[in-house]
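Structure below; questions to follow.
With one protein chain withheld, the remaining protein chains of the complex are depicted in position.
Note that the chains are named A and B in the order they appear, and that numbering of residues resets to 1 at the start of each chain.
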Amino acid sequence: MSTLPLSQDQLRAQFGPHLNLAPPGGWLSDPTPDKVVETHCCFCGQQCGIKLKVKDNKVIGFDPWEEFPFNQGKLCPKGVKRYLQGNHPDRLTKAMKRTEHGFEPMDWSEAMDRTVAEIQRIQKEHGKDAFAVLSGVSLTNEKSYLAGKFARLGLQTKNLDYNGRLCMVSAGAGNKKAFGVDRAANSWADIEQAKVIWVAGSNVAECSPITTDYIWRARDKGALLIVVDPRITPLARTADLVLPLKPGTDSALTNGILHLLHKWNLIDWEFVKAHTQGFEEALEAVKDCTPQWTSEKTGLPVEAIEKAARIWGEAESSFLLHARGIEHQSKGVDNVLGCINMVLATGRIGRPGCGYATITGQGNGQGGREHGHKCDQLPGNRDISNPEHRKYICSVWGCTDEELPGVGQSAQEIMNAIHAGEIKGLLLLCFNPLVSLPDSQFTREALNKLEFFVCLDFFLSESAQHADIVFPSALHEEDEGTSTSAEGRVIKINKAVDCPGDARPDWQIMVELAKRLGRGKYFDHFTSPEAIFNELRVASKGGTADYAGITYEKIVKNMGVFWPCPTEDHPGTPRLFEGGQFFHPDGKAKFIPTPWRPPMEVVDDEYPIWLTSGRVVFHYLSGTQTRRIGFLVEQCPHPYLEIHPRLAEKYGLAEGDAVEITSRRGSMVLPAKVVKTIRPDTVFIPYHWAGALSANRLTARHLDPVSKIPEFKVSAVRLKKTTKDQFSPELAELQRMAFEARSGQSQMPEQVF
Amino acid sequence: MVPQDYGFFIDPQRCIGCRSCVGACAECGTHRGRSMIHLDEMDRFDSPQTVPTVCMHCEDPICAQVCPSDAIKRSEDGVVHAAQKPRCIGCQNCELSCPFGVPIVFSGLEQMLKCDLCYDRTSVGHKPMCATVCPSQALLFVRKDEVANLRHNKPLRDFLIGSVRVKTRNAIMVPDPDTPLHLDAALLIDGGL
Partner (left out) sequence: MSVFAELDLEPRPLLGAALATLALGGAVALGSRGGRWLDPALLGYLLATLFACFGVAYRYFSWIERPATRMYFWHTLRTLLSPKALKALPRMAVLTLDQIFLQRFIEKRSLKRWGAHALLAWGCMLGFAVTLPLVFGWVRFTSDGLNPDRYQAWLFGIPAGSFPLGSFQAFVSFHVLDLAAAMVIAGCALSLIRRKQDEGDAATQRFDLDLLPLVLLIAVSTTGLMLTASEKWLQGRNFGTLAYLHELTVILLLLGLPFGKLFHIVQRPAQVGVAIYKAEGEAEGRLACKGCGAGFIRANQRRDLEALWKVLELDGARHGGTVHHLDLCPMCKRRLVAKAQGARLHGAFDPFATIPVYAEPISDPISMKS
């Protein structure tokens, strides 16, 4: 049983989130570093270069790394303040067990013994697959690869999945279907050469801020920008054309555009004939998608749709970017394919200034989804159900085919199976499902049903609070390794400081567990991240995501290497599909028809308003790190309900009023933020918080049938005005913390004396 | 000395309101922990537009003219420095008179502080902290002759406040830089900000 031992208040007092406001020693301490380490930001998929200033084994600040080509010193506020996650009062430094009196520190070895004993007991009583692993893609490539191998060969369970399932799997699935490979087709350098930029379902300015400058550079050369989003985001504000469609209608729009491209003969027939197949079927599927039909489905004016098709169709060069807005849907893969169809029909891919990419959200969202971290995948983006692929990996790992489990369940399905009592034990690392999975009340119930739950984390996240044993793991700056950015650029993360206390890198913990489980022969040689990487290189060789020719040395020297890179003398591949060569065996890209279907949940009399959720620039994912950094909390302390004044008026809501939002899953009370920058039939909540403030109390567990991504971006809710005393105590607490952070700043002494 | 051939070019249109500049400003060596850059919402009800403001470094700074203690000095490289600490008496004349709303007087300290173009960085060849990190490059610090290649719009360093002509070291990007930018309160008042 994994119910919480203490009240939320008691846990918060002990484990936070508390705010780290100033560097170690305070602002008045001497800022001269002992050394400066070139590494990367620990947050989103852009993996910006940053230099960390280190003094006395503590990170005391940052310097911009202007030589790193992707961001050239630019950083978002999360990057600027990322160093404050270190030296944090909430940091876990001892293994802990949950008792009736709360979490108590315990001896490392004892924690290991207990964990191994529980794993063995559960697997003996209920079968190997009754113990699952849920992991995350803020981990390095090395750790992601190891998590896959550890689950399959260490624990011998098929049930391994990762939080990339909540991130880019729709894009990955769509890309593999259409192109035969899952990676951004171009490096970002092609964005600034494009004449038209189409951004679908991506709040670029807040979720991938550095990409903003690439788009602006193109616009300075005269490019037009089209933004598809139900909200007027900071980038959309200045766009040449904004298409604020109804949530969940993206594939209707892409179908409508394809219909018009065909009608107006804006198709690159030469390219379509030479390099693609399936165009006829795709056209057949959109033959009824007239502008009137599209307008009806999307709520956009006919002339806007026509203008968009005209701009897109007539462009000399173009770049299409999309992100979670279109992917977090029960037809996420269809939406992605609809975009790809638009790109393929105009033949604008694989050339300078012509490209397509999903903006991967998580730190290592790209690399973490390539090397066997997914329930159906083996390293090198191989397929776990393909006998050839299995054979190769068995040869690399030195195991038999019988030892290698088959396809497991996806992240949400694992949680469903835990809830249903089919999975009894869980190892959780780099994942905070209580905040990030939909229907958080359901997730909480599921975690409470586990017989044994072990968690690896550096802070006691809301999910970790339910664990029986917690191992303290390493922060990003406490270990080295590689990760792969949204561009497909493999970069090197360097160690800046040592782990405090008993904390150690996740890979060491997994290797030790494997040894104690008697599976050491597959893991004993992993004595450093580089040793793991070198095995990953071999395991990925010949796969689509081929890292064979990438070495640590080469990454540092070239400031990143783009895969595929099959041999050590290969320079890497920034732009894919040059000369119309795709990764399917016939070298052609595939059009996949995307017949229209509505979202799984639609508005009705009872729940008449669309709800969509997303990020703010100040927080990252479940907020385990960013909700502990003073500056970021000061800027955005708590969630709110973004609502259009016309809708607000209907409910008598003014700025700051308390509003109760209810869906079929649950309800919550938030302050209203009345803005004209959202569709009047839609409301928005940022999702980074837990408990009573979790937007995912409201979202549903509807999955895309192919990618198994939950439909975070479309739910139906109803609103009710309520009184401010209905705000949760957490909200008041966060407001108080933000206020203290602010006044702390204004009363602070001036400088180094 | 800040090199004369480098300029600071500001384009509020590009600003995405991420406050990286605000966070990074507080990290620099000159005024650790306290940010000197302003980032204001134009009016969140209407639009997500935000406005970043750094000191424009006027040629004949009004703040210095109205300073009773003669504490505000402009160095030869055109940088207007924060009030000299021994002299500043915290009267707020500068804060209330600056045409761009830049200086901040911290009560209690009896001290005006303001953006000084990150003198500790720019005088040794680095970019100011804010312009280095700015993700959208709404704050751009480059060689003056590079701007034409980087930007569609052109730098303007000439403003009208009432009938006061104010010329500055830093520039705002506009399509027609030859006419001074008239900061007419009508834009705020009649436009119903």
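Operating definition for what follows: a residue touches a chain if its C-beta (ideal position, glycine included) is under 8 Å from a C-beta of that chain, and two chains touch if they have at least 3 such contacts.
Just so you know, these numbers come straight off a predicted model, no measurement behind them.
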Hidden partner chain, touching residue among A:Lys331, A:Arg679 or A:Arg697: A:Arg679
Which residue of A:Ala132, A:Leu146, A:Leu225 or A:Ile592 touches the chain not shown here: A:Leu225
Residue numbers in chain B that touch the chain omitted from display: 11-14, 28-31, 38, 40, 42, 49, 51, 53, 62, 65-70, 81, 85-87, 89-93, 95-102, 108-111, 116, 119-120, 123-124, 152-153, 161-164, 172-176, 181-189, 191, 193
Touching residues (missing chain, whole complex) on chain A: 28, 30-32, 219-220, 222-225, 232, 236-244, 246, 299-301, 304, 307, 598, 602-605, 608-610, 646-647, 650, 676-677, 679-681, 749-753
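Quick note on the criterion: only the chains that are shown with their structure count from here on.
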Intercentroid distance (Cα basis), chain B paired with chain A, Å: 36
Chain A contact footprint on chain B (complex, rising order): 13-20, 22-24, 26-27, 29-34, 44-50, 106, 108-109, 111, 127, 129, 132-137, 150-152
For the chain A and chain B complex, residues of the former touching the latter: 22, 27-28, 31, 61-62, 64, 66, 73-77, 79-81, 205-206, 209-210, 212-213, 216-217, 219-222, 232-235, 237-238, 617-618, 631, 635, 645, 655, 673-677, 745-748, 750-752
